[in-house]
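One protein chain omitted, others in place.
Note that the chains take the letters A and B in the order they are written out, and that residue 1 is the start of every chain.
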Amino acid sequence: MERRNFIKISALTGVAATLDACRAPDKQLIRFIPEENLIPGIAVWKPSICTLCSAGCGLQVRVMQGDAEVERHGERGLIKMGLAKRLEGSPQNPINAGKLCARGQAGLQVLYHPDRITKPIKRSGARGSGQFQAISWDDALKELTSHLTALQASRSANALAFLARPLRGQRRELIEKFLTAFGAPPAVWYEPFDEAVLRQANLLSFGHAALPTLDLARADYVISFGADFLGTWNSPVAQSIGYGAMRRGRPGRRGKFVQVESRMSQTGANADEWIACKPGTEGVLALGIAHVILSQKLAPQSIASPAASRAGSQIAGWSAGLPEFTPEAVEKQTGVSAAVMTRLAHEMTLSGAAAAIVGGAPLAQTNGLFSALAVNALESLVDANRDEGPILGFTPEPPLSNAGEPAAPAQASFARLNSFAQSVLSGKAGTPQMLMLYDANPIFSAPPATKIREAIARIPTIVSLGSFIDETSAQADLILPDNAPLESWLDSVPESGSFQSLIGLAPPAVSPLHETRPMPDVLLGVAQHLGGDLAKALPYATFDAMLKAALLPLRAQGGSVAAKTDDDFWQSVQTQGGWWSAPAAAGWKSAAAKPAAMPQGKQASHALTAPEFAGSATDFPFYFQPYLTPSFGDGSTAHLPWMQELPDALTTAMWSSWVEIHPKTGAMLGIQQGDLVEIASQAGSLRVPAVLSPGIAPDLLAMPVGQGHENFGRFASGHGANPLSILAPVVEPSTGSLAWAATRVKLARVGGPEQAKLVLFAGGMSGFPHDEKPR
Amino acid sequence: MAHKWGLVVDLDRCTGCEACVVACHAENNVPTVGKDQAAIGRAMQWIRVERSWEGDFPNPKVRFQPVLCQQCDAAPCEAVCPTYASYHTEEGLNGQAYNRCIGTRFCANACPYTVRSFNFFNPSWQKPLNLQLNPDVSVRSVGIMEKCTFCVQRIKSAEIQAEAEKRDLKDGELTTACAQSCASKALVFGDLNDPNSEVSRLASSNRAAKLMGELGTKPNVTYLDRGAWQDAKNS
Partner (left out) sequence: MHPEHPVQPIAFTHTVHLAKRMQCTTCHVGVSQGPDAQIPNVTFCMGCHMVIDTNNPEIKKIAAYQARGEDIPWVRVYNYSPSAHVRFNHAPHIRAGVACSTCHGDMTKQTTAERKVNLNMGFCVECHKQKRVSVDCDTCHF
């Protein structure tokens, strides 16, 4: 007996030792004939696209031959196939230039997740019971088409609803065309943290209904109002690349970074100066700074620039020099001292290339649009009129008529979800009879007040096209599982992060492991089967044919692919992982997208509105701020073990959720680190461990989003609590966006650490032996 | 010329994003241990991002600091290993010969940087998560100590490739998984014996310092200081 085996057996671990599985495959299993020819031991890098957030980073996938245990035609066996071993950023991609964030790298675990749905399944127990039985693809497709045919036959095609995560590119185009030709209403695109407010503000201020792209590498001064741009906001990898260069990429020149927020984020932790501001008054602070610049004429040329006039015209009192926003007046509202405001105004206008950006919690208030417009006005004052172009610009749109981008500005996804739920619950004729679900999980991520759970329960037929069982797809009657992204044809039309216009495109990096089928191919097949307008609108056998037809017009545009024939072009686009226009010479000067013209007619400017909150300050003494984490996003990557065991940047917590409480608040309420506390709002309550943090305002509680899943596989279910579940359905009125930072709460201790079970990474280690300033 | 591998960590570029941590897990088959084991301090990381808090609201300050095996020239871990599993390799790395390791954990005890992880159990990758395992790196079993190797498999493979092409390694052609993933370029890996390499140039910066340099462990990892708070213009 070998020594290690002896240890193994004597320790009686009983742990599933998959250790040897890849090297000494089970001899009982038959072997299937390999479908691809790979040289063993040699890694091949294949292009793909990251789908774990909307940034659209390019990937290169390390593929090596290995033995996989698979099921084919009802029989289990081993097959030699290309296996994805690692995800890195694609070096030539203009957005992420070879880099990839923590979450993106965990895309590997989406592919190889043990809880993936491996073949079509049909509900066999009560709805939501989690009981399903496997059925064949033929039967599954027959069932899907029979439901659709029944709707058509009863002249109720408009009773088909499609609920999906917001998509861009040809997947969106496909779903929209499918629904239009079928006669169904437009899809309900839902994600809780959409950026409708910022897009609306950017349209008004800058003429672009899009998220901005930041040329941070050239910045000398950046002030961010709540934007977690190094963690979760917008295009974090592109922004981190720029940030590194801003700090240390130019010898002798180091950009300064100021963060304004009321709970220190991972991004804020990197700031040279961190400024705490009362929730909902960030825009007021921006205007206080702008007041100093205007009144002291600190940027005389910028003030008169067309950009500043345009953005400024959105704010009432701008042309008069913002008389209501004297530093002293603003100090009273924001809690930030007038002296700091005056100093910031001077620093910003004297420091070379400066920019002001806004994102996150300030936009999730009832006055979110006003705050965004205010920061945009400040941005136009400090970032305009430079020869080398501004820091903040907008990625030009790809030169295609049907790039698959949403018509801008899109309706806020929360508003769409609300009206969908209300329409179902109204029970009127023509309300949805059949729901198709794709990659959206509103039962987890929408506040219960939307009644989306009840609405979905009311729909007679639910078909999911997703890869996993989650809270929403658990309600499905039929699941036709999609391939994993790395097994799929992918395209992306990134909204931001690049100075060049670009479209990402990649063929499957690996063959399907399970008996799944790509969602687009399923829809295309159904369209052909149903015939008529549908077949005419979607005349493609497979999704790659649709992608090819959509992208070929780019050949005439030159850019990154020079090809003599359409086939050459198509091949090169696949090898490169997409198409992008020629790189801009210097920053934004020539590249930036042209702003839309100002709408004609009189523009109403926006006057200050105070933020409103659900719950009175007496009954609910604390502001409550849910926040996104790099690991989990909106909760849709909580099922990945690498993400669960990644310590939170600021608290080191893993496999848990927690609430951040200032130590003074803790002392007042008798709450210590690791205690179990109850947080209650008008809408509900939850229990969660307490983390005492000096980085949060004493009247604020903050809680990460993503945990608290009741039904999302073995790694996510049963950890922590979901802060979205206690949000009141407060909205930003001009867009209908969920104002997720506008719920007030109360707090009480309900138990000790043994009930709370907070897991800290540092907690098990002997302190911080390294914790000395390096000398 | 022999190589001397080194890594520079620029604390002014590090954003605490932990992309390096996941990159390391993926590259080196570092297991996840699950909630219960993590709760008793058994989570395994070859590189971790430490944070330290100073001050209080409204002026709290945080420093992030990636900590990994410092690949010391005078390594406390090597001296205490009774089986010579922890040893100094020809290229100056703190090697860990897994097949020699009998799990005394003396090395972990001796390491002032607490960068060693012990396999209290056989690692578990629930099928088919095992398919993600990197075949270039062993999967360690129960009773074995493991830690950062500076991605020795990447070093070996690059050296073999350069030898096949009868040339020297070029600066930048070889990097560790953590440095590869680092978007803000806080981590830079290379050959300290090559005076023109980026890592040599950075390691001689006036911001350079060794972690717990006073211990005399002579690390091959160098930290570059952030610079003073609110100081917008220093080099």
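Please note the rule applied: a contact is a pair of C-beta atoms (placed from the backbone, for glycine too) under 8 Å apart; a residue touches a chain by one contact, two chains touch by 3 or more.
Quantities reported herein were computed from a predicted structural model and do not represent experimental measurements.
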Option touching the unshown chain, where B:137, B:158 or B:208 are the choices
B:137
Touching the absent chain in the whole complex: find that residue among B:77, B:152 or B:224.
B:152
Residues of subunit A (touch criterion as defined above) contacting the omitted chain:
2-5, 19-20, 23-24, 27, 30-34, 39-42, 72, 77, 79-80
Mind pulling the subunit B residues that touch the left-out chain?
87, 89-90, 93, 95, 97-100, 135-141, 149, 152-153, 156-157, 160, 163-164
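Please note the rule applied: only the chains that are shown with their structure count from here on.
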Given the complex, residues on subunit B that touch subunit A span 10-13, 15-19, 21-23, 25-27, 32-35, 38-43, 45, 48-53, 55-62, 64-65, 67, 112-114, 121-135, 139, 141-143, 177, 180-186, 209-213, 223-225, 227, 229-235
Footprint of subunit B on subunit A - complex, ascending:
4, 7-8, 11, 13, 15-19, 21-22, 41, 64, 66, 68-69, 83-89, 96, 98-102, 105-106, 108-109, 111-114, 220-221, 230-231, 236-237, 240-241, 243-245, 247-249, 251-256, 264, 266-267, 269-270, 272-276, 347, 351, 513, 630, 641-642, 644-647, 649-650, 652, 654-656, 662-663, 693-698, 714, 719, 757, 759, 761-766, 768-775
